[in-house]
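Of the protein chains in this complex, all but one are displayed in their positions.
To keep things simple, chains are lettered A, B and C as they appear, and every chain counts its residues starting from 1.
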Amino acid sequence: MAGNTLGTLFTVTTAGESHGPALVAIVDGCPPGLELSAADLQVDLDRRKPGTSRHTTQRREPDEVEILSGVFEGRTTGCPIGLLIRNTDQKSKDYSAIKDLFRPAHADYSYHHKYGLRDYRGGGRSSARETAMRVAAGAIARKYLASQGITVRGYMSQLGPIDIPFRSWDAVSENAFFSPDPDKVPELEAYMDQLRRDQDSVGAKITVIAEGVPPGLGEPVFDRLDAELAYALMSINAVKGVEIGAGFASVAQRGTEHRDELTPEGFLSNNAGGVLGGISSGQPIVAHLALKPTSSITTPGRSIDVDGKPVEVVTKGRHDPCVGIRATPIAEAMMALVLMDHLLRHRAQNAGVEVQTPVLGQL
Amino acid sequence: MAGNTLGTLFTVTTAGESHGPALVAIVDGCPPGLELSAADLQVDLDRRKPGTSRHTTQRREPDEVEILSGVFEGRTTGCPIGLLIRNTDQKSKDYSAIKDLFRPAHADYSYHHKYGLRDYRGGGRSSARETAMRVAAGAIARKYLASQGITVRGYMSQLGPIDIPFRSWDAVSENAFFSPDPDKVPELEAYMDQLRRDQDSVGAKITVIAEGVPPGLGEPVFDRLDAELAYALMSINAVKGVEIGAGFASVAQRGTEHRDELTPEGFLSNNAGGVLGGISSGQPIVAHLALKPTSSITTPGRSIDVDGKPVEVVTKGRHDPCVGIRATPIAEAMMALVLMDHLLRHRAQNAGVEVQTPVLGQL
Amino acid sequence: MAGNTLGTLFTVTTAGESHGPALVAIVDGCPPGLELSAADLQVDLDRRKPGTSRHTTQRREPDEVEILSGVFEGRTTGCPIGLLIRNTDQKSKDYSAIKDLFRPAHADYSYHHKYGLRDYRGGGRSSARETAMRVAAGAIARKYLASQGITVRGYMSQLGPIDIPFRSWDAVSENAFFSPDPDKVPELEAYMDQLRRDQDSVGAKITVIAEGVPPGLGEPVFDRLDAELAYALMSINAVKGVEIGAGFASVAQRGTEHRDELTPEGFLSNNAGGVLGGISSGQPIVAHLALKPTSSITTPGRSIDVDGKPVEVVTKGRHDPCVGIRATPIAEAMMALVLMDHLLRHRAQNAGVEVQTPVLGQL
Partner (left out) sequence: MAGNTLGTLFTVTTAGESHGPALVAIVDGCPPGLELSAADLQVDLDRRKPGTSRHTTQRREPDEVEILSGVFEGRTTGCPIGLLIRNTDQKSKDYSAIKDLFRPAHADYSYHHKYGLRDYRGGGRSSARETAMRVAAGAIARKYLASQGITVRGYMSQLGPIDIPFRSWDAVSENAFFSPDPDKVPELEAYMDQLRRDQDSVGAKITVIAEGVPPGLGEPVFDRLDAELAYALMSINAVKGVEIGAGFASVAQRGTEHRDELTPEGFLSNNAGGVLGGISSGQPIVAHLALKPTSSITTPGRSIDVDGKPVEVVTKGRHDPCVGIRATPIAEAMMALVLMDHLLRHRAQNAGVEVQTPVLGQL
């Protein structure tokens, strides 16, 4: 496949460019009988939407989603769910300036070599605008997972050099940064304001956690739950690293320290991040992802044009100075989609499995 | 699928448990006409083989691979290649001690909840023994890639707390640690000796690099080259984190620093790790992976049995005190398999694409 | 997957119900650079369109397709092509009469047991209206195949008891039946007129032929070209049988009669229907498909309701008395989609294969 489909049983196929007529998605494999309306998807779309604070792009799109199929009388039918978001804010600006050159750290050069031609308007298919459909599809998964007692939530854990310790979930929705620590917000705002003055951008780290996941999800060997999470999270624009649980800190850990001991009352720690041997353990699933700084900045940079000649590039337009700020809902969506797929896969093969061993919680 | 198949066009399907009769794999989609013999696979199998130094498990298996099909008169036919490795060193030891309890940080507990029953002998399917077949399959991919000018090589870049800077590829094959710095070897040996005395284990970081990869491999959106690498590398036993290029260091980088500028003479840096917008840029593909410390250690740990009662666990047997030491050939194999798959996928869709823009090297 | 995606490399994913807001499709894997506009798809959509003669349903929909993505400045970009057809003629009629009962030979009963609920308006997802998107997607494949010298054409070879011998391709487009024999048309019209008076329906046989297919397409063992054609053609609503080449006549043939001998001037016959060992031989690919009579007829029939009580069913509405009449463009589309997929698959694995043996034509 040409890579625009995610999942095995609960699949999401997307299409659409940044400045084309519309984004479209088909979500296949949703169980029948789930109450669903466009409003359910809109909640998450609005959390990802640009233009909600001065720290994100000023492109303003309503990102209004329409459900085209698969829902009847307010419930899913089990048939594929078609989703449509019209692009309304396609500024008919002049793209001739970037048409024949490659912006550094963008997909221009690699797309050009892959396809020989490309839709250069606003990045075309490589634009993060595509992630709107991930969020819409993810909202369906999140709603179903919630009906099974599974929640997926994320927050920003680092902005550039600033670490953001976890304080509370409540705080996350109350600021533009998805910061779990409300006291950190002024520092984050000051940092962003200086960044804009510097005409520069910066990276961010996002943490996503799923709670209520039953043990047994994931497959051994290749399609491990952590492997599929790594795939799904790394597929988000600008992501350069993924960790599960202790992640890279595991390298310097000793076995006596890393291993999460079990007691009748629960696991004593969660270095595993909720995955043992590729399969969920019942502990919270914990993933961290690193997003690189936005590539579109107004500080000039060196590059070449399609003929290989040197050029100077300045990326104008309305861009997020930190793409990580709006990445939390996208990361939540991707984790939800992976869990949804593996929930169905688990049912397929292990429907009748009964186990007497108690399911442990996390202490 | 139940997750034992990797790839879309160049696929590897594996089966086999640690202490079952044999490991088996079917490699499908190999182009016809490639010269291939079991000896080609044996080279890499021997690099992964246990028991080659005092720092790895003393389980000694010849790991001799037999090609069952798909090769005729010394060349691949395009039909699926069947591979077989008999398990010869299945110690018929008594497993009753671990049969009914869950070793911390192992897959025992999660497998038990997934399947209701499990082959507990030596970890069964969750044992890293399964990776022998990844290496064998990867050797086929590496041989084909080499015929296209693509090389995949790896080394250990960190052992526990010890950073190992890159010095030279030649050094890597000359020590048991895959250390690219020969001067670090005595320090690594001393560290490992102390670790054994402590009855403990430790993690490691591996770096894998592909050179000669043409621009254009990978798909936009979901099946990005970096996403598929993250999936493939995270699927290796004990891996807890994957980075592409600058990885988590990107978080604190600024856009002016991170972006790899282009000049007619080549890219000026490689923070991208060779992937832009999910598609190879022609720069070297660089990935880092974090491996957790070995879970099987003789220092007692707390756990529960299948009835939920508390127990103390001691994992005896012949185990690597650092699973990362033998992980380099496995990581190379996984990167090679992903590149091979995407090379074929690229040909399928873009066979006729011609581009006049020069392919840039890395400065 | 939940079965709404066709293909491996050139994939078509569809969604949409008969009386929902719209039909939608995503076509992934199209090579870049193909000239394409909505008008290219409209030609085939119009050939399938209802209401063009008195022998088909009087439902009149413009079936106007919009391309949402994947095409830039008149050429495909290699990114997924989103397609949208709004349903405009959704009669807001009262469906309460069929809501709680199962029409014989319809999917009502099986959908009800599968999903527990269903969109009963006009058959919902089980309606043949869904095939509009197959035709639209097939038109993309047909255009690309044509650029490679491959044509796919079909005709009606039997209507109820009336055999229709092949006379000429030109005739096919000149009558409402896709009859290759213009002299048969009056007989077909008389038969259909009588059928309507009888308030009954009838089956049909369609023949589809691909010419210009190079030898080598298809895979051994499972994904044979003929197996994938059988799958694709059998997936069309109402199809109950598929033959390749001599088909069921092969049963009574002797080996000396069936085998297609080869001479330097070409194959001497085509009982194989262009496929040997699952792989195209260079001869024309020939398939026949049997369509059952329309299930929606006004002659009352026995059935049960959702409580298992006996009921009498009369299917009112605007229905084709012979669904086979409009099936030719659908069958062409399905054959084209399979060939397109296998053309790409062949390129992936066998890009560099060179053969000196001449390609034989059909004598």
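Keep in mind that, in the parts below, contacts are C-beta pairs under 8 Å (C-beta built on N, C-alpha and C of every residue); 3 or more make two chains touch, one makes a residue touch a chain.
Just so we're clear, the structure is a prediction, and the values are computed from it rather than from any experiment.
Residue C:271 is the one among C:77, C:271 or C:328 that touches the chain missing from this view. If you put the hidden chain back, the residue from B:24, B:128 or B:204 that touches it is B:24. In the full complex, chain C touches the omitted chain through residues 1-6, 8, 14, 102, 104-116, 125-126, 130, 158, 160-161, 195, 198, 200-205, 214-224, 226-235, 237, 239-264, 268, 271-273, 275-282, 290-295, 297, 299, 301-304, 306-310, 324, 345-346, 349-350, 353-360. Within chain A, the residues in touch with the undisplayed chain are 8-9, 29-33, 78-79, 220, 344-345, 347-353.
In the full complex, chain B makes contact with the omitted chain through residues 1-5, 8-9, 11, 13-17, 20-26, 28-29, 32-33, 66-70, 72, 75, 77-82, 84, 114-119, 124-125.
Going forward, only the chains that are shown with their structure count from here on.
Per-chain CA centroids place chain B at a distance of 45 Å from chain C. In terms of their C-alpha centroids, the spacing between chain A and chain B amounts to 26 Å. Taking each chain's centre as the mean of its C-alpha atoms, chain A lies 38 Å from chain C. Looking at chain B, residues 8, 220, 345, 349-350, 353 sit in touch with two or more other chains.
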